[in-house]
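So that we are looking at the same thing, I have put the structure below in structure tokens.
Every protein chain except one is present and positioned as in the full complex.
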Amino acid sequence: MNLATAKVWAGALCVFACYSFLWKENRFFRVFQNLYVGLAAGYSLVVNFNNVRRQAWGPLTTKGDIWVIIPMIFGIMLFARLFRKYAWIARYPMAFLMGLGSALSMKAIESDFVRQIQASLISWKGVGLGGTLNNLMLSLGTALALVYFFFTFKPNVVSNAAGRVGRWVLMLCFGAAFGSAVQGRLSLLISQMQFMLKDWLHLIS
Amino acid sequence: MKKEVPIAIGFLTAVLILFEYFFKTAVPAVSKIATDATNWGSIVSAIAMGLAAANLIIIHARRIRQRHPDAWMSWVLYAGILVMLLTGFAKPKTATANIYSFFFDGLYLPLGTAMFSIMVFFIASAARRAFRARNLDAAFLLVPGLLVMLGNAPIGRLISPWFPKASSWFMNYANVAGNRAIMIGAALGMVLTGFRVILGIDRSYFGGE
Partner (left out) sequence: MNALKWFGDLDKRWLYLLLLLVVVFPLLRPLGIPIDVTASTSQFIAAVDKLAPGDRMLLVFDYSIGGGPDVDPQAQVVLAHALSRGVRVVEVAFVDTGLNYAVKTVELWESKGKVYGTDIICLGYATGVETAISAFAQNISAVFPTDVRGKPIGSYPIMQGLKTAADFKLITEFATGIPGPAEWIRQVVTRFKVPLGCGVVAVMGPQNVPYLQSGQLVGLLGGGLKSAAEYEIAVKMPGAATAAMDAQSLGHLMIVLFVILGNLLFLVERQERRAAKVGGVRA
């Protein structure tokens, strides 16, 4: 048996192990589940070790870039979290990562706030009645859905009615998401069956 | 020292990145430091993955020490980690690389895809009992869902040309209106949370005082 065939048979065994859970919870499934977690953790360690070697150790040893020692020290300081007495040491690198992440996420004000509001401010007059209704849906629908999230002013008849319509808009949106979610999950099953029928059983080309 | 210095580090890092974002290369030295700091974040994150793995190993060691009935499965987990560590650094086209390829392509990949693919079976059984239009709001959710499902599948057009049109309308208008509102709200929340972290008001990342 060559390597390619061994991989296919191992893959088929994995599929049976996972799908055995559909019959009932069993140890066969649990063994492969734990194996999967172990392989994932091991793979992550290998890949990230190579990254540190490439991004930090390489520039330090080949180009003499001593500043990369700082993130390397920060990274090692993170491991202090495993020891209760010294866990406070991990705050320094965490603060660096949080400050970095927070600043980078501020760009959402341009991409997700300003640009999206801009895109909502369209003329209600579209091509024909259908076009007009579509544009109304886009701009008014967005505004009404936003009203649904306003909890900081006193409820009144207008805001309640607007919020109600906004909630319906959100339901329509979640309905579209639900349909797409089912589509996505089904694709994974189909791909799995294609592997079994083509690569393992050779029933399809 | 234990509180003030981390808050200062977070604040200064954020100010540096924001300065570079707004003023770009107006002050080249600051721009270079900010770019380096962003690269350092990637290095620290890579080392942090080791912390995640260490945590996993400690949790399972505890299970083994406490002689949990399923502790032997923790050994299976350890075996998985060990195999990847021993073979993951192999040079290409060697026997060790072949072992790595067997475990990665033969076990890890199929297990990952198979585990996620079983979710559709639960959706199928939930479709019978859980997806019910009990009230108007639920109907507003279910009907577009069904229309999108039929519209997105090629068979929808064979049943009626209105299904793809309805699906397209829901995706491009109703869905955009709702998702845009969520996006705008989330962006505001992200910025406000970011400010709280930068100014040291939110210190949840300290991990307990």
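We call the chains A and B, going by the order they appear; numbering starts again at 1 in every chain.
Just so we're on the same page, a residue touches a chain if its C-beta (ideal position, glycine included) is under 8 Å from a C-beta of that chain, and two chains touch if they have at least 3 such contacts.
Here the structure is a predicted model, which means the values were calculated and not measured.
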Touched by the hidden chain, restricted to displayed chains: A, B
Residue among A:31, A:70, A:87 or A:104 that touches the chain left out of view: A:104
Which of A:3, A:69, A:161 or A:193 contacts the chain that the document leaves out: A:193
On chain B, residues whose C-beta touches the chain left out of the figure: 21, 35-36, 38-39, 41-42, 44-46, 49, 104, 108-109, 112-113, 115-117, 120-121, 123-125, 127-129, 131-134, 142, 146, 149-150, 152-158, 164, 168, 171-172, 175-176, 179-180, 182-183
Hidden partner chain, residues of chain A it touches: 22-23, 43-44, 47-48, 50-51, 54-55, 58-59, 97, 100-101, 104-105, 107-108, 110-112, 115-116, 118-119, 173, 176-177, 180-194, 197, 203-204
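Here, only the chains that are shown with their structure count from here on.
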Centroid distance [mean C-alpha coordinates] between chain B and chain A, Å: 3
Footprint of chain B on chain A - complex, ascending: 3, 6-12, 14-15, 17-19, 21-22, 30-52, 55-56, 67-68, 70-72, 74-76, 78-79, 81-82, 87-88, 90-109, 111-113, 116-117, 119-120, 134, 137-138, 141-143, 145-146, 148-149, 166-183, 185-186, 188-189, 191-192, 195
Chain A partner contacts - residues on chain B that touch it in the complex: 2-3, 5-7, 9-18, 21, 36-56, 58, 70, 73-74, 76-85, 88-89, 98, 101-121, 123, 137, 140-149, 152-153, 167, 169-171, 173-188, 190-191, 193-195, 197-198, 205-208
